[in-house]
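Part of the complex only, each chain left as placed.
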Amino acid sequence: MGMLIETALDVAPLTIGGREFRSRLMVGTGKYASNADMMSAIDASGAEVVTVAVRRVDLSRANDEGILHHLDPDHFFLLANTAGCYNAEDAIRYARLAQAAGFNEWVKLEVIGDAETLLPDTAGLLEATRVLADEGFKVMAYTNDDLITALRLEDAGAVAVMPLASPIGSGLGMLNPYAIRTIKSRLGVPVIVDAGVGTASDACVVMEQGVDGILMNTGIAAASDPVRMATAMRQAVESGRLAFLAGRMPRRETAVPSSPLTGMLGE
Amino acid sequence: MVNGAPRQLAPRSTVGALLGTLGIDPRLVVVEHNRTILRDRDRYGTLPLNDGDVVEIVHFVGGG
């Protein structure tokens, strides 16, 4: 059995860099126990954008592990990342290699500043964003939750800014809602929260800040049941978006009855 | 050097021949030759490999 969700409730689709996307939930493809698990979870997530990493082909392995054996590039939008790059030069090299694969000119740009926290090096990130944007790349920049960096990334030509909720793979949820809200309120390009979402309510409350979408990987892949969690995440993202658009009730410190005060019986 | 490891190739080998030897489908990889990305797969067959060349063969893998 199933049921119909009127997504028509959200009239405006997500548009980034001139392209419309059918889902506000983007997912990574790392850390799954098997490719079959990965594909089931991705299908359940309803994601259109899936991120992939660029790595050397392992020449010692008979059984090639390239992800294109599993992921149909006609059905998904492949967004290559530059994960593992610690300076602008490396990130630019990986982005160009990814582009040469021929799918698109998009990149999820990561320039990492520290191996322990995987937090971005914003100086390198800005430099790489400028270079790649000038070359025509559509840069989606993974960054911290600093407004000033986000503004500079927009100026540098990023088509989307991707502040973290919390460190990659931590599952700590949104550490600083104020920062995320402030970034969204000040930027013109879409804001996609990337990293740190650990469970469905994290995704829901992130979307309620008004941001345009979420990218996640570990939150789904490291759940006990990734397919079920992927479904939960899809609903949570839609739910948070709708709640944002619906306009929540005001908070009050005193109670207000839901039933009429009048019409009570007599003694 | 291919993907970081020294590799003995036949004389007058090409990128295309290397991929063939390795059993790699060219459409699923990207090749960088001496830090230049080879964007045109049609030229793999004619691009010669010389002593000391550095070749990187990359593809997409699962990542977040």
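Per-chain numbering from 1; labels A and B assigned in written order.
Everything below uses one rule, namely that a residue touches a chain if its C-beta (ideal position, glycine included) is under 8 Å from a C-beta of that chain, and two chains touch if they have at least 3 such contacts.
Everything quoted here is computed from the prediction, not taken from an experiment.
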item	value
Assembly formula (labels as shown, counts from the whole structure file)	A x4, B x4
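Just so we're on the same page, only the chains that are shown with their structure count from here on.
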item	value
Centroid distance [mean C-alpha coordinates] between chain B and chain A, Å	33
Chain B - residues contacting chain A, complex	2-5, 22, 24, 28-30, 32, 37-39, 56-64
Residue ranges of chain A touching chain B (in the complex, touch as defined)	28-32, 38, 51-57, 59, 64-69, 78, 80-81, 83, 96-98, 100-101, 168-169, 195, 215-218
